[in-house]
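What you see is the complex with one protein chain gone and the rest in place.
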Amino acid sequence: MIIEHAVQIFAFVILTLMTLGGGLAVVTSRNLFHAALFLILSLAGAMGYYVLLDAGFLAVVQLLIYIGAISILILFSIMLTRGLMMPGQVQRNEQWWIAALVVFLTFVVLVVTMWQTVWPIADTEALRAPNIAIAQLGAALVGPYAIPFEVISALLLVALVGAIVLAREEGNQPARADAETGE
Amino acid sequence: MEALIDWLVTTFPPLSEGLARFIVYVLYSAILAFVAPVIIVVAYTYMERKVLARIQDRIGPNRAGPLGIFQGFADAIKMLTKEDVTPVCADRVVFNLAPILATIAAILVFAVLPVAPGVIGADLQAGILYVVAVGALSEVAALMAGWSSRNKFALLGAYRAVAQLIAYEIPIVLAILVVVMVAGSMQMSAIVAAQDVPFVLVLPVAFLIFLVASIAEIGRSPFDLLEAESEIVAGFHTEYSGMKFAFFFIGEYMHLFASAGIATTLFLGGWRGPFAGPDSWLGVLLGFIYFVIKTTAVIWVMMWVRGTLFRIRIDHLLDFAWKFLVPLGLILVVTVAVALKLPVIGTSGLRWVALLVANVVTALLMMLSVSILARRSRSAALREVAGVE
Amino acid sequence: MTLTQLLVLLLPELVLTLTALVVLGLDMIWRNGSWSQRFLLWIALIGSVILIAVTVLIWPLTGTGGLPIAFATGKDFGGDQVPMMALDPLALFFKLFTALVLILVLLASGDYVRVRIRFRGEFYALILFGGLAMMLSAAATNLLMIYLSLEFLSITSYLLTGYLREDERSTEGAVKYFVYGATASAVMLYGFSLLYGATGTLDLAGIATVLMGGMVPVHWLVYPALIMVLVGLGFKIALVPFHQWAPDAYEGAPTPVTAFLSVGPKAAGFAVLMRLLLTALPGFQLDWIAVLAGIAIVTMTLGNLVALWQSNVKRLLAYSSIAQAGYMLIGLVALAPEAQSWTTGLNGLLLYLLAYLFTNLGAFAVVIAVENHAGSAQLDAFAGLMRRNPFLAITMFLFLLSLIGIPPTAGFVGKLFVFGAAIQRQMIMLAVVGIVNSVISVYYYYAIMRQMFFGEAVDTSPFDEGPGLRVAVGVAAVMVLMMALYAEPFIRLASESVSLLAASF
Partner (left out) sequence: MAIPLPWWLTVAAALFAIGLYGVLSRRNAIGVLLGIELMLNAANINLVAFWRYITPQALTGQVFAIFVIGIAAAEAAAGLAIIISAYRRRRTVVVDELDTMRW
């Protein structure tokens, strides 16, 4: 039990370094491409969190959609608009220090609240065995959550159609345009 | 695996079960990460050269060792002793990271591959989904390599790679979905267990979609546009040499083996075969042999395809994915779902027949509509050429 | 609840989804630019009309308490049966509201789309999906559903804003809208996650039960959550500290889209705001009323002051709509607990929204007509409109009167109820600021009137606005007058729609 706890804490520390370190690099890196790669690192850290929190399926979804689709889309867009990444380009606006101040205050308020609150934590028996099978999640998605499930399919259709309309390159290369927005 | 752990615990009493498990898994991952790549690369490059040579009416490697079987080692030594060049303008960190990521992405798939009865790195509930998800890492690797090289051919190669990988991921997922529906699980071991009849016999269309799309996923001919020498030198790894190129090379063959292994697991019954089973050492060994034989057969088909077909054009490639494979896959998913829900199907024998019928009908309808559409567009094009209204 | 029952209750949503899909599908079959493409508009319109019919048809089903809409298949999910939406009078009101928005926007967009928009089928489909998202967010009673439908509405709006891809201002407005909007919804999501953590449930009524139960000392947590949620909704409604995107998006977007944006997301935002605050957080009323009152004052004042400097009518109406949102907010701030009084604040808000719907869409229809003809929406494009097209000029005059709030127009009724509620609640300050602002607004609305009636036009030839626009403007004008002269049914509709919320409060 003790060893298990130690392993968990060790993993937590490593993952926190990945997530927060990656996150800091995302917002400070001068090179946008590097920032996007650090985003992948940070997302991978969050994926590890989900594993630690016994949400294995969510971790796979994070890898599949966030890292596999969204990050690639972002990397691709950065490459398509790469004209902007001339070396020496300032990536920070002039109000960055105001932003830093505001953000720091937000963070302090949030952390104080988080530690002051007495959370309605479930009893220990329930905490021990969350073990939710994927089949249960799937049944929930087409059961109680069927309505939002259908709505999000409509949303994805809208995003897809709209993205193709907006980003499609005119001319005689329809195939390439499809691929760009084919996410 | 479990049997091995039990054996360790009983033979060496001081070992606790947790420790034994730890040792077994560390050993297994070490094998996957260090031994398997070498064997796979050496064996399958040799095989590929021989197969291609035979197809092209040549002898193939015949100098290093008897029948040239040490050719792979000779190549490896050559590659490792080459100068390791990094372009001056390259983005160094990303440039060096890309080949490693490419290899890791390929190796990670092996974690959920049931190579023998009971031998699997992690029998995840979402096993097959994990395979699809990990595939994304190789796209990231291709993008990183292409972008960091500061070379227009590399960049073009990366664009093509991502367009192609994304396009062909969807038919793969659809084919997998069909298998998952029939097997009723995404767990690799459960999928193998469900194949009393190898799925290739009842879901031939899904198998074909999967095979074609995986050939495209691993970027082999006739879909090797990512590195079409005559067009863009060597694609995203144009600037790589020596050790780093070796990593891409290893990654490619690991990927090849992994894809074939997944195809085997999903459609050919995995390790299943006469006398194979998790109960005895012999059964496990037999299962492993069956798995390797089936996988090699799939790989051989891929090499055969490579030796026979010519490379296709990039827009045709994408059209083929979006306008043929994806619709076919979608229709197949629907028909298979209907076939599974037919009220008369209680016994498993009837069930397989219904699935086969659904597959064949889908394929025929698709072929029919494609041929009609193609004829129409061809005659339209002809009319245009002839200047007839 | 069986599947059939559920489908009946979801009929309005289904009708709209189906219409949008049919439009998309037919657009795929009919070649771009072919003659039959003009039917797409008709199909979209017919779908919206059916939507009204269906809504009226299922109205009697709601009963007094409203019906929760939850889906579960044959298997029993035990305690996991999660109601996602409600079919209550408020939801029905907004379904009707959505149908009216869709009909007016579609009617007004016909000629504009024919001339300037490349992908027409997709355009109509996106507008219809936007309407669907409006209805969903107004009916949602679950944080998941609220977040999902608001994002649905936002994403549709971003895409529609950037629809003129050849136009710099359109794409630029879309980028700004997207950047601000996505940030706001991320902040809102974080607030939602805190609410979920504090109560362990996503259901609005469930949240209220836990928070009111007083069993859990999580009250501190609600304040950051509340602020974050207000940030998100404030963006949707374009309340003042979060309004920066609005002028750019409104000016850049294709004008029919501007018309939709100025009414649709605002109404959806108000619906969610009402439901969220009144159902989930009634215990924190003192806190959010104070915050919202401040926001209302700033919003009215800033919107009106900046509108004074505008020379583009689209942009002018954008700022005017920011100010109008401020007036509407008074209704929520001044809500009166005693339900028997003639104005509960909430019914004032709904009346104001309804009045604003007809007035603003009518005004935008006139702008579209002028823009179709003159090619720009600058103030001087309106010069001499009285001589060139008296119908448009007179109706525009009516709409502007209504925006100011001068009787006998719909805007007057809305303002009367909203300010009345404020006075009733002894919030004299709010009412005074509102009235002063209405007086200020006369100045810039007068600028348009002056151009129309006394401006010297370069081109004085009369022009025709086309049948679609004529119907849209005419309907809007008639409704604006009707709401003032024959107000009783509208008031009853608004009061009944909020009765449940007001009672639960």
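To keep things simple, chains are lettered A, B and C as they appear, and every chain counts its residues starting from 1.
Please note the rule applied: a residue touches a chain if its C-beta (ideal position, glycine included) is under 8 Å from a C-beta of that chain, and two chains touch if they have at least 3 such contacts.
Predicted model, so just to flag it, every value in this text is computed and none were measured.
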Can you list the shown chains that the hidden chain touches? A, C
For the chain left off this view, which of C:W42, C:W59, C:W309 or C:Y446 is in contact with it? C:W309
Contact footprint on chain C, counting only the chain that is left out: 79-80, 82, 143-144, 147-148, 151, 155, 158-159, 162, 165-169, 171-176, 178-179, 182-183, 186-187, 189-190, 192-194, 196-197, 200-202, 247-248, 251-252, 306, 309-310, 315
Residues on chain A facing the left-out chain by the touch rule are 4-6, 8-9, 12, 16, 19-20, 23-24, 26-27, 32, 35-36, 39, 42-43, 46, 49-50, 52-55, 57-58, 61-62, 65-66, 69-70, 73-74, 77-78, 80-81, 83-84, 90-93, 95-96, 98-100, 102-104, 106-107, 110-111, 114-115, 119-122, 126-127, 129-130, 132, 136-137, 140-141, 145, 148, 152, 155-156, 158-160, 162-164, 166-167, 180-181, 183
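Going forward, only the chains that are shown with their structure count from here on.
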Distance between the CA centroids of chain A and chain B (whole Å) is 27
Rounded to the nearest Å, the gap between Cα centres of chain A and chain C is 31
Taking the mean of the C-alpha atoms as each chain's centre, how many Å separate chain B from chain C? 51
Contacts from chain A onto chain C in the complex sit at residues 109-110, 113, 116-120, 139-140, 142-148, 151-152, 154-155, 158-159, 161-163, 165-166
Which part of chain C faces chain A closely enough to touch in the complex? 10, 17, 24, 69-73, 75, 77, 80-82, 84-85, 118-119, 122, 125-126, 129, 132, 136, 144-145, 148-149, 151-152, 155-156, 159-160, 162-163, 165, 174, 197-200, 210, 215-218, 220-221, 223-224
Chain A contact footprint on chain B (complex, rising order): 91, 94, 124-126, 129-130, 132-137, 139-140, 143-144, 147, 155, 158-159, 162-163, 166-167, 186, 314-315, 318-319, 322
